[in-house]
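Here the complex is missing a single protein chain, while all its other protein chains stay put.
All chains are identified by letter, namely A, B and C, in their written order; residue positions are counted from 1 within each chain.
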Amino acid sequence: MQALRLHGNRDLRLEEVSEPIPGPGEVVIRIEAAGICGTDRHLFLGEFPSTPPVTLGHEFSGIITTTGAGVTLAPGTRVTCDPNIPCLSCPQCLRGRINLCPNNRPTGVGRDGGFASLALIPARNAIALPADLPPHHGAFCEPLACTLHGMDRAALRAGERCLIMGGGVIGLLALQLARAAGAEGMMLTRSLAKQDLALSLGADHVAATPEQALQIWPQGADAVIECAGVVDTIEAAPALTATGGRIVILGVLAKGTRVSIEPFDLLFREIQMLHSFLNPFTHVRAAQMIASGTIAVAPLITRLLTLPEALAAISSTAPAGEVRAIVVPQ
Amino acid sequence: MQALRLHGNRDLRLEEVSEPIPGPGEVVIRIEAAGICGTDRHLFLGEFPSTPPVTLGHEFSGIITTTGAGVTLAPGTRVTCDPNIPCLSCPQCLRGRINLCPNNRPTGVGRDGGFASLALIPARNAIALPADLPPHHGAFCEPLACTLHGMDRAALRAGERCLIMGGGVIGLLALQLARAAGAEGMMLTRSLAKQDLALSLGADHVAATPEQALQIWPQGADAVIECAGVVDTIEAAPALTATGGRIVILGVLAKGTRVSIEPFDLLFREIQMLHSFLNPFTHVRAAQMIASGTIAVAPLITRLLTLPEALAAISSTAPAGEVRAIVVPQ
Amino acid sequence: MQALRLHGNRDLRLEEVSEPIPGPGEVVIRIEAAGICGTDRHLFLGEFPSTPPVTLGHEFSGIITTTGAGVTLAPGTRVTCDPNIPCLSCPQCLRGRINLCPNNRPTGVGRDGGFASLALIPARNAIALPADLPPHHGAFCEPLACTLHGMDRAALRAGERCLIMGGGVIGLLALQLARAAGAEGMMLTRSLAKQDLALSLGADHVAATPEQALQIWPQGADAVIECAGVVDTIEAAPALTATGGRIVILGVLAKGTRVSIEPFDLLFREIQMLHSFLNPFTHVRAAQMIASGTIAVAPLITRLLTLPEALAAISSTAPAGEVRAIVVPQ
Partner (left out) sequence: MQALRLHGNRDLRLEEVSEPIPGPGEVVIRIEAAGICGTDRHLFLGEFPSTPPVTLGHEFSGIITTTGAGVTLAPGTRVTCDPNIPCLSCPQCLRGRINLCPNNRPTGVGRDGGFASLALIPARNAIALPADLPPHHGAFCEPLACTLHGMDRAALRAGERCLIMGGGVIGLLALQLARAAGAEGMMLTRSLAKQDLALSLGADHVAATPEQALQIWPQGADAVIECAGVVDTIEAAPALTATGGRIVILGVLAKGTRVSIEPFDLLFREIQMLHSFLNPFTHVRAAQMIASGTIAVAPLITRLLTLPEALAAISSTAPAGEVRAIVVPQ
């Protein structure tokens, strides 16, 4: 079968590899959809660590083709893959903080992932999706699961104001979750096209700059959800947060990059800075929300790519306005 | 009666003023003890806003001498004063966030306080203390109430590790609260005398620098309580926090001072930065802990001062090693 | 002016009383709408304690006519009344549990209320409503504030299942709050008319009996909100709750009435039984939700009554199918 494999920094190859065979407790999935995420480009550039040679792709779903011993999921079942494989034996796992497991080897980063015709994963990482779900939608369960974890930390209550910074996939999912929780939602993103998308997904307001956001909500937002992952947005977040509110940071800055905050302001206005990493115990809920249509994902698909096209896409920066490119291996 | 009144920047005077007379719902207290806190020096220097002329002193306790109409507390009762007077009508008050009330005029800052023979306060701000409590102990209820609010945010569980940064009153109270909650406690403070005091108050470990603290707890602390209020400690806090842990900031930096943090580290280790301001709904609990002896305050009293001595003390920096100077008006 | 005053058990009279004059910190309101609630009938029958003679009516709103000294609200402002007046000095108040204040004398129960042309209340209990709000809507802020407190305890997350037991005002508000929080909502109530009303207010499902509810959701609901206040519904609640879920009880049974539960089932399925009393710190949020139209209240108004009609209505049982009768004094 064909797979898009990383061999080293800037060395991504489309190659023929042998088809995986499931061991006990494992399943093989025929990939229907695999999202290209910023992380894939960071891995390509060597900015994030990986263990080459490895097949990339950690946001994917498909149909089970074969199953190993002891697996109850039936071949033919559509499933989404939770790429994280916590060890379940370390101190973090044993106290339930599985997203902090130091032994996690995520599928598509530390072991072969979804930019291939087939992928091999533990059965417990395969979560069933409805047979009638549009086949490309399953690729959004993983980013939604991460966003859900962040929104759980935000603990929005109906009627609160929620400002989302960053109009990428994470931001547009966070916006929808905020609206689903009964909050008023504002999207702060620079691109007009993404603002329009946000409005079509239920945003009550959009803004291109922090100044504009403050003009709309002069008291700030009860919760600010940082989904851009740049210095500017993190440094702008406190001033956009209402007294007594909270900031949830989902966006990832490069290791070593520092930002500056003003402790006096955060203390006297008692603002909490919360961080959210990965998707502990949220993947099933994400799958259900996509299956039920609570969260719309079709509008987030910018284009569909073959594996050869995916090779080119990952090797270059994302085109302006792209939300998600979905790889559909043959 | 005599009172220590601030008339403007660096203009603090000991003057004769008329004795207060309680209106309906008010009480007058004969001051037994009033602590000098860093805030008093900031007010003296004009670094924090106040409304001169005003009698300073916001950490105090004493005996009720006279009561206004409708007051049930009896003259002769020993009470501690909660200096904060939230308006109870603004949006923050009406949602229970009384410490964020923009209309709060704290006693000893926005209205006359406790560096005087007598003080006038609303009866609901006077909280009864036992008749047999040593008279100087009541002055610690206010700082303990603030510290309690911070420790409530930390939500320590028995067996966790708690690092306190800063060996002043707040830090030494936080240390005792951490120990009372069943946590292991380490005090990080530069002065040897304060380290010794911390050990005598139950610290399991002491350190003079972040490096020393990390040598003792290489994995970091589950909770770091910042009580020094300087740039160095806030910037050092994340590296001293265990993966999955939290930082509670009580220390106050000057308005405008900025510190730098590394978002990547906080995100990948999912560390929460929590801020704690004032003492919402914690003053009674603080009074009970001091009354019951759960929290030792006698060792925190460095010296007792008359009002004239207090004038000198507030006008100069605190002597090295001083924890709390208590003013005892005649 | 005219007022509906309780003089003793089953002794409710429409009488002429003198108009109230606001003292310092007080306001007088011209009543636009005052809801008749089950509590009023219990007070009439002497089943709940009150302090006659007293004007009934604790769910009301209106326009400020006159204000006492120190009040910032302007005459002409439309306001809703929070009837509860916690003492703010007792141990419960001082730790922030103001709904448990033993000294609370609720307006319309322990002091004169809203079944009259005018009512006198503390300014801090008057919460502003928009000038363009339909005048009868403000009477729903109080029941909504109570329901919000219960729903805060339920802490619903988007995508969860919420079963409401009881199709009265409280149940229909709880249903809307559940839907606003992104939960699926089922209404269990016996009357077909109330089921229809629930469907029109967003219920995903309706049921007349626990058996029907279980047929629709065989695994039970993540949260069950008891709003009927009868033995049958409380005893049926556990079986309708999903493993790991919670029950929030808002409904009031008579003092002394006992219900039976099966601890084994609650323990092995780790179900929490939570109780919610009154509206601590929720009245402003309720007012905002009604002002913004997030919660629809017009469909909950069954009929409008004059004061003489109200006398008759309170003295008899509620007609079948009545949700809320609103008194509109002249």
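Keep this in mind: a contact is a pair of C-beta atoms (placed from the backbone, for glycine too) under 8 Å apart; a residue touches a chain by one contact, two chains touch by 3 or more.
Just so it is clear, the model here is predicted, and its values are computed rather than measured.
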| item | value |
| --- | --- |
| Contact set of the excluded chain (shown chains only) | A, B, C |
| Option from A:Met1, A:Ala155, A:Val284 or A:Ala318 whose C-beta touches the chain left out | A:Val284 |
| Options C:Ala128, C:Ala239, C:Leu274 or C:Ala296, residue touching the unrepresented chain | C:Leu274 |
| Residue among C:Gln2, C:Asn99, C:Gln176 or C:Gln195 that touches the chain left out of view | C:Asn99 |
| Candidate in contact with the missing chain, chosen from A:Thr51, A:Ser89, A:Ser200 or A:Thr306 | A:Ser89 |
| Residues from subunit B at the interface with the omitted partner, ascending | 152, 155, 157-159, 177, 180-182, 285, 288-289, 292, 294 |
| For subunit A, residues in touch with the removed chain | 72, 88-89, 91, 94-96, 123-124, 127, 280-285 |
| Residue ranges of subunit C at the interface with the undisplayed chain | 92, 97, 99-100, 234, 243-244, 249, 251-277 |
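One rule holds in what follows: only the chains that are shown with their structure count from here on.
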| item | value |
| --- | --- |
| Magnitude of the superposing rotation for subunit B and subunit C (Cα, nearest 5°) | 180 |
| Centre distance in Å when subunit A and subunit C are each reduced to the mean of their C-alpha atoms | 42 |
| Per-residue overlap in subunit C, given as positions that touch at least 2 other chains | 285 |
